[in-house]
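The complex appears here without one of its protein chains, the remainder shown in place.
Let's look at chain A:
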Amino acid sequence: MMRFTGFCSAIVLVVVSGLVQAEPSAWALFDKVQNAVKQYNFDTSFVVLKGSKVDTYRWIHGRTAEHEIEHLIPLDTNGVDILRRDNQIYYLLTDRPAFVTQGSSIPELPALLFEAKDNISRLYNAVAGSSLVMSGRSAQLLRLTAKDAGRYSYWLWLDDETGFPLRIDTLSDQQTALERWLVTHMQISPELPENLNALMAAELPQPADTVTKAAPEARHKLTWLPQGYQPIVDPAGIPQLENSLLSYWLLTDGLHQVSVFVQNSQQLPTQAYRDGATTIYVQTSNQLEVTVIGPVSIETARQLAAAVH
């Protein structure tokens, strides 16, 4: 009897230790991805697939002892060159002066790769999946499954050797892929990529000193927030919509951002659109038209729009 109990407890111990280990190893993979996109010198191309639409970009990143620089170039004809030098992000426009913001990552790149792990582990469970050969390289799957319904999940495939992300799928609640981010070419080098050398030294415009005007006080109330979301206290004003906008909220869960616009009704039907993983939901009631834009499910967007009073 003693031996049997001992045997059982040994099995239990092995199983429990296995479970305990599974979590950290998945998050260790996540650390590896975040480290790869921050620390390596690389020159890579990727495509973003949104339904039948395809956008192609080249992304070059370099790091010296003191500085970090990265350049995102859209390879389609439209789009803006984006350059980041340390904490300054420059949107290099052809016909207007560059627009400068501050941030430690380019918002047009998948936020998942740069957001603090604490934020992400609050919203997601990480599970390491199987390996797969992708473009001739061995890729390890890392699944980030949302803890709350209505938040999109992510499947990441990362290069076994370097930890560099090779593919990121954004999945809806029903596990259908809404958007796919896919690396088509990747080169990691020990030296700073040559064309970044010049940009590192280039004279770039200073950020404009103009204080961004805060959005006017909301005239309505938002009575419900999706799980994990908080409103940003003083969102910036939107000058081009100043005349038509009645209320505006910007919500964030640390990883995603959702905008809620309230305008006078244009007598148009309630509709939902989707641009890749971004949902655009327009709801018209008596006098108001509420538009919700962000990476949330249509059901969440509908609830948000209904919560405007």
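Please note the rule applied: contacts are C-beta pairs under 8 Å (C-beta built on N, C-alpha and C of every residue); 3 or more make two chains touch, one makes a residue touch a chain; residues count from 1.
Here is the rule we use: contacts and distances are computed from a predicted model.
Absent chain per UniProt: "Na(+)/H(+) antiporter subunit D", "Sarcosine oxidase subunit beta", "Lrp/AsnC family transcriptional regulator" or "Anti-sigma-E factor RseA"?
"Anti-sigma-E factor RseA"
I'm checking contacts with the chain that's been left out. Which of A:Leu92, A:Leu246, A:Ala272 or A:Leu288 qualifies?
From the options A:Leu92, A:Leu246, A:Ala272 or A:Leu288, the contact with the absent chain belongs to A:Ala272.
Considering the whole complex, which of A:Val80, A:Met200 or A:Leu246 touches the chain not shown?
If we include the chain that is not displayed, A:Val80 is the one touching it.
Considering the whole complex, not just the chains shown, which residues of chain A touch the missing one?
Interface residues of chain A facing the absent chain: 51, 53, 55, 74, 76, 78-80, 87, 89, 91, 93, 96, 99, 101-105, 107-108, 116, 212, 232, 234-236, 238-241, 250, 252, 257, 259, 261, 266, 268-275, 278, 280, 282, 291, 293-294, 298.
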